[in-house]
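See structure below.
Here we show just some of the chains, and they stay where they sit in the whole.
We call the chains A and B, going by the order they appear; numbering starts again at 1 in every chain.
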């Protein structure tokens, strides 16, 4: 039973080429190379992810459907561009919507995210990748996600640079190597947790 | 000439009571006590602040008008609730829109924010105030804001608590004291920079 991977892209742009997509594609290839099933990317800017901290913010809210797709997978590839040295506002919004997991526990105290693993795909013209992975790891772990070894696949250019990852002629070798390791670790861990779920610890 | 203060509230809620408003009001009172002119609060959730990193994202974008009010003041009170231990997604969106300042410099390389000072008003049920002020300070300083001594006025309850600041019977003495110091420092510094602007350093 193949591990199922759901990428999301939190670029601010509704459409058009996205460097975050380019990084997600590097991970997509790595996951496919080890037999994982990778779903089409959810582009959050093209959906109406309403502000709020519940799982359904009412009419017109696209989060319930996105949430379902995310939770149907074993691995979440959380893609975000860096803006102001930090994850995008759309990335933050997605994290906020998962705050609802805290009150959606089962009889063993387990949130819907338990047993699922997350991987970050982070790109920017320049510095901010570590700040971004720190914030994503903390927020998602707080709401039940597990983080496999080497769970951040990122690229940024030299300080104060303006090159886009999508415009690089080739994927840097270190990025490609990191992507293969990150995908392997994530798939391995998701597989283990699928077979042997966290037992939970009371309600 | 009184120092002019513009508070913004980045709560996720379009309307209704807001703990962030309650904290902004503590600062409002402190500013009024020293003769500053405090404008009505801009509630970002009630506006359509479009995603993007320019100063005008086109039809329906309420940022241009909000931007104008923010830049008409000498002091920005940046109010945000804590969600997931971090500033709200709306707070991040406002910061992103200020990324445009980087390319809006005058002949001396000065951004529209030069000479203006920022103060944070941060509230949450629990932990995350320092994480929030760190992110706000870094992002806003990168785009030209000056940060006076003691520029974070915050309240959070005990770890994993659920009390709202707006429901406290009285404002804690330490919050009140911090607000008075923060307002005094901000008004003093804004006054100095109004009279003696940063000279800039070339284009």
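Keep this in mind: a contact is a pair of C-beta atoms (placed from the backbone, for glycine too) under 8 Å apart; a residue touches a chain by one contact, two chains touch by 3 or more.
This is a predicted model, so every value here is computed, not measured.
K.L.:
Quick one: how many copies does the complete complex have, if 2 are shown in place?
P.N.:
This structure file describes a complex of 4 copies of one sequence.
Convention: only the chains that are shown with their structure count from here on.
K.L.:
Superimpose the Cα trace of chain A on the Cα trace of chain B, which carries the same sequence, then give the rotation angle to the nearest 5°.
P.N.:
180
K.L.:
When the centre of a chain is set as the mean of its C-alpha atoms, what distance in Å lies between chain A and chain B?
P.N.:
29
K.L.:
Across the complex, what residues on chain A touch chain B?
P.N.:
Within the complex, chain A contacts chain B at residues 12, 45, 51-53, 83-90, 92-93, 95-96, 99, 135, 138-139, 142-143.
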